[in-house]
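Take this structure, written in C-alpha cells, and hold onto it; I'll ask about it next.
The complex is shown incomplete by one protein chain, all other protein chains being positioned as in the whole.
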Amino acid sequence: MDKMNIPIGPQHPLLKEPLRLNIEISGERVLGGILRLGYVHRGIEKLAQTRNYNQNVSLTERVCGICSHVHTTTFCRAVEALLGLELPERVHYIRALMCEMERIHSHLLWLGILAKHIGLEMVFMHTWHDRESILDVMEEMSGGRVAHAVNQIGGVRFDLDEDHGPMVDSTVKKLKVDYEELLDVIEHDTTLKARTQGVAPLSTDDMKRYCVVGPVARASGVDVDMRRDDPMPPYDKLDFQVITHPDGDAWSRTYVRLQEIRQSLHLCKQIIDDIPEGPISVRAPRKVPAGEVVMRSEAPRGELFYYLRSDGSDYPARLKIRTPTLPALGILPEQLSEIHIADIPVVLAGIDLCIACADR
Amino acid sequence: MQWLKKRMRLLLALVEALTGEAETVSYPKTELELPKGYRGAIQLDEEKCIGCGLCVMDCPAHGLELEKESKSVYKLTYYPARCAYCGQCERACHRQAITHTNQLPGSTTDPESIIVILKDQKEQEDSDE
Amino acid sequence: MAESLFYLLIFPGITFQLVCGWFFEWFDRKLQARFQRRVGPRWFQPLADLLKLFSKEDLLPSGANEFAAAALPLISLGAVLTAGVYVPIAGFSPASFEGDLIVIIFLLSVPTLAYYLAGIISAGIYSVLGGGRSLLQFFSYEVPLLIALSGPAVMAGTWSIREISSIQAEMGPFVLFQPIGFILAVVGLIGKLKRSPLDIPKAKSEVVAGSLTEFGGVKLAIWNTVMNIQAVVGIFLLVNLYSSWSGIVAPVLAVPVFFLESVLMIFVLSAASAVFARLRIDQLAGLGWKVLVPLALLQLLVVILMGV
Partner (left out) sequence: MNKLDVDALFNVLGGEIDQACIRQDSIQNEVVIEIPAEKLPEVSSILLDQFDLYHLSTITAEERTGDPDYLEVQYNFWKGSGLTLLIRLEKDSPVLRSLTGMIPGADFYEREVAEMFGVRFTHRAETPPLLLPDDWDGDPPMLQKEETK
C-alpha cells in the first residue's frame, strides 16, 4: 500500500495540548513520526530574568498546569539554598503533603486520559471524579484548585488547622477504596489489557540511553526515584517503596502509576500523623547572594531539574527548568514505528504528555 | 465469586452509578460552595493602605498599578483581567491591607469596565486631616 | 392510496422512524451520562442539535465530490427508512412479504457502503482512513451477523419477518433456543452501527471522526439521522426475530412489551459501549473470524439439528 503522511496536531481530538506529530503510515501500520514542539512556548526562562524572586514563585507555578506545586517547591528550595535558610520542619511536611496529593491527582488524571483514548469514557469520568475529591482537599487547604500558591520563599503560606487533618484522613480512606476498584479494572479488564499490553515495549537499556525519568522509566525497570535517591526533607524520614515493573509497555506504565498512587496515599497518612508543630515560615531577604545551585526533585512525571544562578540582585540571572516530559518525548520516535494507528493514542498517553511543561 | 466480581468491576460501577446521584452541580441554579480560604476577588482595606507599593512590586501579572505623586498623594488601580489570583499581593503587604475574599470575581465581556480604583488618595483629603 | 400514504409518511414510515430515532439518541445519551454520574441532556436535545446543524454552514474541502457528498447521506436515509417500513411493530406490518428479512439486511448495509464511499470522496486524510476501516470492519461483523440472523429464519422455516415473529407464539421466543445467536446478532448490530466498542471507523482519538470528518451542516445532520434510524430499525428487527411476545401476551400488552424490549435493547447497547474498550482493527478481525463465525455456525448447526 502507498505511504501516507497523517498530521496529528497541533489541533487533534487526541491532544489536549498542542504539539505536532507528522506520522508516516502505510495502511494501518505506522512507519515513523517526526515531532515538533513549541506551540505553547512561553519563554518562561527568559521571563524569569525580568521578574524578582517573589514574582518568580508565581511564574514557576505556571510552568505546568498539573504539577504546579512541585515546580514552586523546587524553585523555592533552590532560592533558599542560595540564601542559606534553615526552614522549620513543619514547612517540609506541608510541602511534601501537597507534593504527594499532587502526585495522586496527576496519576488519576493520567489514568482517565488513557481510558478515554481507548474508548472507556466511563472509566475516564469515574477516575476524574475520584481525582476531584483530592482536588477539593487541596483547594480547601490552599485556596486554589490547580494553582495552589502554597510556597513562598522561606516557607509556606498556609498552616494546617484542626479540620485539615481529618479531612485528608477521610479522603485517603475513601481513595484507598477507589484505588482497589481501579486496580481490579486494570488488572482484570479484558479489553483494557488487550489494548495496552505489549504495545510498543521499551527495554531498561533504551530508557537509560534516552535518559528517561519517572514512572515511564520505572515501568521499564529503571529503579530511580528522586524521593529516595536524592531526597529532599522529609522524605528521608518517611517510609515508601519505589515501584518498578520490567515490561515497559503501556500496561506496566498504568500499573506503576496506580501502585504509586497507593504509596502516595500511604505517605499522606504518614505525613498527617507525623507532622511536627512549629512555625511555617522564616523571613527571607529580597536580595539573593550570588551563587549557583542545581535542585532536583521528583515531580509526578519524574525528575524535575532546576538550575538557578544569582548575581546578587533581586532578579535571577539565569533560571533553567528541565521538566520530566521533555526526555520522555525523546522516546516517541523509537516507539512510533511498526505499530498500529490505533496504538498511537496509547503510546502518547503512556508517556503522560504535558506539552506546556516541555515547551516552557 | 470473587473472580467474577473482579472481572465485572466495570459493570458493577455502572450499576452503582446508575442507582446513585448525579454529581453535576447545576450552577447557577444551586449555590456553589467555595472553601473559606478560596482566593477570590481582591479587597482593599483603605484605612490600612499607606501606598508603599510593595504589592505592586511583587505582583507577577502587573495587575496592580500605583501612580504616586508624593508620599501621601497616590492612586492604586486594580486590573482584574490581568490578575492571576495568586495571592502574592496579600503576602507582600506588611499591613494586611489587601486581601482575597472567598467570593468569585465578577465577569464581563468588556475588560475595561471592571477596572477598580482601589484607593485614590488625593491632595485635598490629605489636607483635611 | 390514502392508507399507503399513511403507512409511508406516518406509521411505521418516516414520522414514526424519526421520532424513534430521536428517542434512541436521547435515551442513549442520557444513559451514558448516568453511567458517568452526569445528569445528561433533556428530552429535546437531539432535536435541538439537529436544528443547530441545519443552520450551520456546509463546507467541503476542495477536491471533494460535491454531488456524491450530497447524494450519499440521502441514499442512506432512503435505505434505512425503507427498511423501517418493512419491520413489524408489535406484530403490525402493512408491507410484509416472503423474503423481506433478506431485503432488510441488505438495506441496512447500504449506509455502511455509503459511509465508505463518503470517506473516499470527501478528500480528507482521516476520511480515507475511516472509510477503509469501515470496510474492514464490515467484513468482520457482517458474516457472523448474517449467519446468526439466518438462525431464526431456519427455525421458523420462512424468510418473512412477520411469519418468524408470529410463529414464536407457538414455539416460544427464539432467544430461549438461540442465546448464542442472539448475542452474536447484538455484537453484529453494534458493529453495523459503529458504536463503541466497535466504533473503530470513527474512533475520535485515532481518525478524528472517520469518514464524516469533512462533513458538516445539513449533510452531517442527515448522517446523524441515518445512524439513529439504522439503530432503531436494527433493534426492532432483533426484537422481532428473537423475542416476539405479540402472540403470547394479551393483545393489549403486545405494544408495551414490544417497546419495553426495545428500550432494554438500547440499555444493552449503551452498557456495552460503557464497559468495553475500543478494539483494534486487527483484534476485531481476529474476533470476527476466529470466534464469532465458528460460534454462529455452531448455533446454526444446533438449530438445523433441532429442526430435524
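The first chain written gets the first letter, and so on, giving A, B and C; residue counts start at 1 in each chain.
Here is the rule we go by: a residue touches a chain if its C-beta (ideal position, glycine included) is under 8 Å from a C-beta of that chain, and two chains touch if they have at least 3 such contacts.
Since we're looking at a predicted model, the values are computed, not measured.
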{"item": "Interface partners of the hidden chain - shown chains only, full complex considered", "value": "A"}
{"item": "Of A:110, A:128, A:179 or A:210, the residue in touch with the unshown chain", "value": "A:210"}
{"item": "Touching the absent chain when the full complex is considered, from A:16, A:41 or A:286", "value": "A:41"}
{"item": "Which of A:224, A:265 or A:336 contacts the chain that the document leaves out", "value": "A:224"}
{"item": "Residues in chain A touching the chain absent from view", "value": "34-38, 41, 43, 45-46, 81-82, 208-213, 223-224, 228-230, 291-296, 303, 305, 307, 309, 318, 320, 322, 326-327, 329-330, 359"}
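What we mean here is this: only the chains that are shown with their structure count from here on.
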{"item": "Chain whose mean Cα position lies farthest from chain C", "value": "B"}
{"item": "Approximate Å spacing (C-alpha centroids) for the pair chain A, chain B", "value": "26"}
{"item": "Touching two or more other chains - residues of chain A", "value": "120, 122, 126, 129, 189"}
{"item": "Chain B: positions in contact with at least two other chains", "value": "10, 14, 17, 23"}
{"item": "Partner chain A, residues of chain C touching it in the complex", "value": "32, 35-38, 125-126, 128-129, 132-133, 196-197, 199-200, 203-208, 274-283"}
{"item": "Chain A contact footprint on chain B (complex, rising order)", "value": "6-7, 9-10, 13-14, 17, 23, 35, 37-39, 57-61, 84-88, 91-92, 100, 102"}
{"item": "In the complex with chain C, residue positions of chain A that touch it", "value": "4-7, 12-14, 27-28, 115-122, 124-126, 129, 189, 191-192, 194-195, 340-345"}
